[in-house]
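The structure under discussion is supplied below as structure tokens; questions concerning it will follow.
Of the protein chains in this complex, one is absent; all others appear in place.
Here is chain A:
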Amino acid sequence: MPDPPPLSLSLRPWPINLNPDSSEQLPSLISRIQAQYGHFRGVSEASLEAEIASASDPTATTDSNTTPPPQLHPEPSSPPPSPPNTGFQSTLDSTSSANNVANPNEPTDAAKAKAEMLETLMSAHEDAMLMLDYLSLLVSQHQPEMGTATMSPALKQVVKPGTLGWDRVTRKIDPKAYTVDDKVTRSWKRAGLESAASALLDASKTLVTRIEKEQKYWEQVKAIRDEGWTVVRHPKEKNVLAVRYGFAESGDMFREKGIGALRMKDDGSVVMDDVGVTGIHGNALLRVRIMKNGETIGISVQKERRNGVPGSLRDQIERARNFIYDDELFFELCREARLLAHVGVRTEEGSVAIDLADQRCIIIDMQPLDTDLTDPSDLLSSLTPNDSETAQAILTTLRILLSYCHRASYHRRSQPPPPITPNKPKPPPLSLLRPIATHLFHQTSISNLRLILTKLSKSALAAGFPRAGLGFTISPYIHLAEKAKSPEFMKQENGVEKTIKLFSDALESVATVTLPGKVHCAIKIRTRLQPAWMGTKFSVTVTAGNSSDKDVVGEVDGESIKQQQHAEFWMIEGVGDYIQLCLERGIVREILTWKLGWRQEVEDGEIAKSIDGVARKVRVAVGRNGVSVTEGVTGGRDEIWVWGEDWGGDPEGRGLREVLERSRKKTAP
């Protein structure tokens, strides 16, 4: 079957068919035909045959008394819409089925129905006007002003007002007609009364049901309102109530979305409709996962706190509120993560990832609520409860922080507004990730430092130094005590805000290390992710106790270590190296106090003694393996002892002191 002729849309108005035989119509007709079927030049035998075939095809043709099948010789085709008085019913029946493939100029059913309706209305109108004229003519005899006012001008021209009279005529009443009339009268009356009665009864029934529905509806709405939710008018639809579950302090994006329409179901109970999609994620909640080496080792649980019966109105509202809360949270997280890219926070499509040391990373994304854990098989095996708890804690913290940020913006809004400037400042990203990242980085630094110090201490212990002179203590978060006493802090009355304020901003911890040789190191770790400097800073202060100022412990980079030395590092490795250096110096100092005759010449880590004219040197070095002592003669063979954290370098388990004394004895005459 050939394709139906394509729909051609012309912007020229239809020609007015005042003179159907006029030859003016011809040029426009020709141009229309050319637009629809192609130029005359394109006519070929094949195309003509195709036209004929499609014309004779019953599914493609329309009825004969409407538009004729498309022909190429110029013939006035009837302009649509066809005049309403030509055989309407038949055309309706025949063309309704063929309308899909018919000539698109054919009027549709709707147009035909409209024309028919107009026609009947016109005739009714004419009848009414005629009646009005007649009555007004009658009335004009008795009350000329009233009658002539309603008479039409045409009637007034033809017939003068007041010319029609009337009188009552008594005529013989036909008894049969009388009884028939009587019956008709009765039945009409009865029908009228019945219809009125039934209308009233039906109306009363529907009203009763409506009242019950309304009552139920309003009871529920009142119950919601009593719980504290705000009921407002729907912004777009009239006469529809809506409940506002969004948060007033959300950003611009989310404020309009927090409204749910309360619609009435058939029995009057309330159903909440989602007005405006709740964010791009739909029904999704935030999820935190901890991954190590690509495997998930901890995952947060999407446990919603349901206060009401699932499916009830309150439950719906709470669910919607949770969704929009997490939506906003994720949105703000993404915005903030862009700022922290240089600290190790990555943003990928749909997720935010924080890279921690030791191949761990934390991934935050949105998980649709309806689907359970996506890959249950490989997730369950690698999960550790500890990490899952951490993930859950992070999730809870994020939510608390968003709430705190809302409060902060509320306080900000309550202040008098700043002076108006032409450019409106964009609100800064909320600090949601920053406190968490600060805390995590800080913890990492502390644990790394702890490892380093433990290792060093163990090595020193293995080397025989007394435990009393070794040790370290880490006091985490010492800034809290100080901060809690600051006057600005005491002003806060709100318990929630107090707690959170403690842990935001910079975190500070202090580690004190005691090394042999009465060397004390105080390491101050400060982690801060605010614009001034972002990252972790280690400040190490070394004091060589019990030393007079003349005592120079050694040299570092050409500078003598005086009584108190101060250094700052940005990486934990630098701190580790520095502490190792301090340990070296400390050991050397200790050795010197043993008064075994060694003397320190001003070189790093080396002490020398001259015995029998042979200069023996002992070099103390602290490295990754532990404390290593190299003893030897210039030009001779060196002996090396290494004390690591778990093992002593000497097969006989001797400490450094014994080794040195033995060597002294060895060389003594």
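The rule we apply is simple: contacts are C-beta pairs under 8 Å (C-beta built on N, C-alpha and C of every residue); 3 or more make two chains touch, one makes a residue touch a chain; residues count from 1.
We adopt the following convention: contacts and distances are computed from a predicted model.
Looking at the choices "Cytochrome c oxidase assembly protein COX20, mitochondrial", "Mediator of RNA polymerase II transcription subunit 22", "Glucosidase II subunit alpha" or "beta-aspartyl-peptidase", the name in the UniProt record of the chain not drawn here is "Mediator of RNA polymerase II transcription subunit 22".
When you scan A:A149, A:V271, A:A341 or A:L480 for touch with the missing chain, the hit is A:L480. Within the complete assembly, A:A191 is the residue of A:I30, A:V43, A:A149 or A:A191 that touches the hidden chain. Here one chain is not drawn; of A:K160, A:R210 or A:R624, the residue touching it is A:R210.
Which of A:I33, A:L453 or A:V542 touches the hidden chain is settled by the complete complex: it is A:L453.
Interface residues of chain A with the unshown chain, by the touch rule above, are 181-182, 184-186, 188-189, 191-193, 195-197, 199-200, 203-204, 207, 210-211, 214, 218, 221-222, 225-233, 238-239, 241, 446, 450, 453-454, 457-458, 461, 470-478, 480-481, 484, 494-496, 498-499, 502-503, 513, 645.
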